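Working notes, structure below.
Note that one protein chain of the assembly has been removed; the remaining protein chains are unaltered in position.
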Amino acid sequence: MIYFALRRFALALLILFVAVTAMFLMIRAVPGDPVQIMLGPRATPELQAKLTAELALNQPIWKQLAIFYGNLLTGDLGIDVFSGRSVTEIVFQQLPFTLELILASILWSASLGIALGAYAAAHPNTLIDRIAAALSVSFVAAPAFVVALLSLLVFAVHLQWFPAIGAGEGFWGRLNHLVLPAFAIGLSWVGYIARLVRASMLEVMGENHIRTARAFGLSERRVVMVYALRIAILPVVTVIGVGMGFLLSSAVFAEIVFARPGLGKLVIDSITTRNYPIVMGSVLISTGLFVVSTALADLVNAWLDPRARVQN
Amino acid sequence: MTETLLEIDNLNVDYETARGDLKALRDISFDVGRGEIVGIVGESGCGKSTLISSILRLTAPNTRFRQGEIRFKGEDLLRLPERKMRDLRGADISIVFQDPMQTHNPVLSIGRQMVDIQHRSRASKAEKRELASQMLGAVGIPDPEARLDQFPHEFSGGMRQRIAIAMALMSEPDLLIADEPTTALDATLEVQIIERLKELQQKFHCAILFISHHLGVIAELCDRVVVMYAGAVVESGDVREIFHNPKHPYTRRLIECDPGHIKERARVLPTIPGEVPDLAELPDGCVFRERCNQAVHRCASEVPPLELLKGGHYAACWLNRVEVEV
Partner (left out) sequence: MEKSRSEFSQIIRGIARDPLGLMGLIIVGTIVVCAVLAVWIVPYDPIALNIKDRLQGPSTAHLLGTDQLGRDTFSRVIMGGQVALKVALPAVFGAMAIGLTLGMIAGYGPRWLDNLLMLLFDTIRSFPTVMFALAVVALVGPSLQTVVFVVMATSIPTYGRVARTQTLTLRNSEFILAERSMGASVARILGVHMLPNIVGVLAVLAAMDIPTVIALEAGLSFLGLGVKPPTPSWGALLKDGYALIRQTPWLVVGGGLPIILATLGFTFLGESLRDVVDPKLRKQR
């Protein structure tokens, strides 16, 4: 179990290392003086010299990389070009908003998707099963940002049921502000998860141990909800872990459309102002988030499925 | 004669398929007395599985009960409402399935599953656990208390089958159905399990319906035996009587082909040539005729009825009639 976790973690670290190095080299490979590009028309000789020194751009590339990694290990992602604040601080200030949004999206879509899928599997080929199947195929196709825009148009601008912008204050305020963006991000997941659960549920219900549970007179409810569902939801965990990149992408758009604070908004704003350290920092953190979530999904799976613990 | 526990009376079961009705069971009749061990023997596809899933009423959706009754303690199980049927499962009638590797839920601990199946008991969780641990001990699992927290994949096949037996006997059922419980195990384990089953039967006084295609095991364990072929009973009676004086050619061939019966270890086990007939399009006359080397004219046109020969020995073969007539 511990060995399994360590191996996963080592691979995740390796991927993260390659990704960050590639990103770093890409920024340096852009033609032109990065300082010039960053500062744009604001460039003055002193500012340029200061920034060049800060970013260690006058050093050979391998040394820059070494400095970068040295700083990274101490949790230092560099300094914001304009405000002079630590990038780490800025990024981690925005991160909770994005995490909150992703969590809310996956929570509602997974619970609804699992319920729909389990119901459809328990009543195959009924009207509800057919409707759920048709809806799930249709919703899988809907890109989050289009759903976000349309729901903004209908529920915020016209019906005015929910607020259109910001993240809100206090528990209820924040929850209220989460409804539309979480709806937009989660919608395509409902159908996807429902299909996944339905398929794996049908497979599990045909396995011999379900017959055993029935032969001992366990209620059909318990057989479906506990004995079968515990196994049928395993692929959902994996899919959510691997889908973290997709969720993050959707979150970027939802944050823009609903003018919510968060990593996505931070990146877009930084790109328009060419604030590279922040772009780099946010991309690094979101990549890390993705890698960590994939590894986390494996661990959760191992926790839910005792058989997975003995693999390798 | 002991009191009758289970009576199967003229049972006919079909499977509805795209090719038409599959006649899975035809005119099945036999009974099991209290505390009696009855063996059912036959090749795969002879209807053994349909029979036990019919008794438990855990049948596939395309199953049709055409005729007959399954009476348990005098009550027809086929007419029982689903709720009452569920109350019998795992309480009055328990079952041990064939493949021990897939019989338990893989993600729940053995203890959890053994506690869950005591759902009718009012006992506290600790008491249920205690009973589970005792039962594991009774079937010969060492250190049962600690092993309750383990998962099925942490046990060997033989161990898992013992656990399945422990689970089945925990409610002290009146009838235990054992569906080829030793087929998936090797010979040494088979002997151990059979011994254990015998011992537990003495202790719990339950009747056992033991399904197998291995005659040696049946002879070892059972009081009476029912021989099935292509969805019908071809011979039934006392184990000794049937082994020493089989009255149906199919039974004779089964005995000849049984690995336990062969004195010298033959390299290739003898098998009965030919195949079980298509149950969707049954031939006229006796179902065994195609594979029978003693078939006479009459076998091609008329189905031989299951007839009482003497003292509880039944057989369905025209040859017996001929012997009597001649």
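Every chain is named by a letter (A and B) in the order it is written, and numbering of its residues begins at 1.
One rule holds in what follows: a residue touches a chain if its C-beta (ideal position, glycine included) is under 8 Å from a C-beta of that chain, and two chains touch if they have at least 3 such contacts.
Just so it is clear, the model here is predicted, and its values are computed rather than measured.
Visitor: Looking at the whole complex, which visible chains does the left-out chain touch?
Guide: Touched by the chain not displayed, across the whole complex: A.
Visitor: Of A:143, A:163, A:261 or A:306, which residue touches the hidden chain?
Guide: A:143
Visitor: Could you tell which one of A:86, A:176, A:219 or A:249 touches the chain left off the display?
Guide: A:249
Visitor: Residue by residue, what part of subunit A touches the chain that was omitted?
Guide: 11, 14-16, 18-19, 22-23, 26-27, 30, 137-138, 140-143, 145-146, 149-150, 152-153, 157-158, 195-196, 199, 244-246, 248-249, 252-253, 256-257, 264, 267-268, 270-271, 274, 276, 279, 282-283, 286-287, 290-291, 294
Assume only the chains that are shown with their structure count from here on.
Visitor: Averaged over CA atoms, how far is the centre of subunit A from the centre of subunit B? Could you give it in whole Å?
Guide: A distance of 54 Å separates the two centres.
Visitor: Taking the complex as given, what residues does subunit A use to touch subunit B?
Guide: 207-209, 211-219, 222, 226-227, 230-231, 304-307, 310
Visitor: List the residues on subunit B that touch subunit A in their complex, please.
Guide: Contacts found on subunit B: 56, 58, 86-91, 94-95, 97, 99, 102-108, 116-117, 119-120, 151, 153-154, 164, 167.
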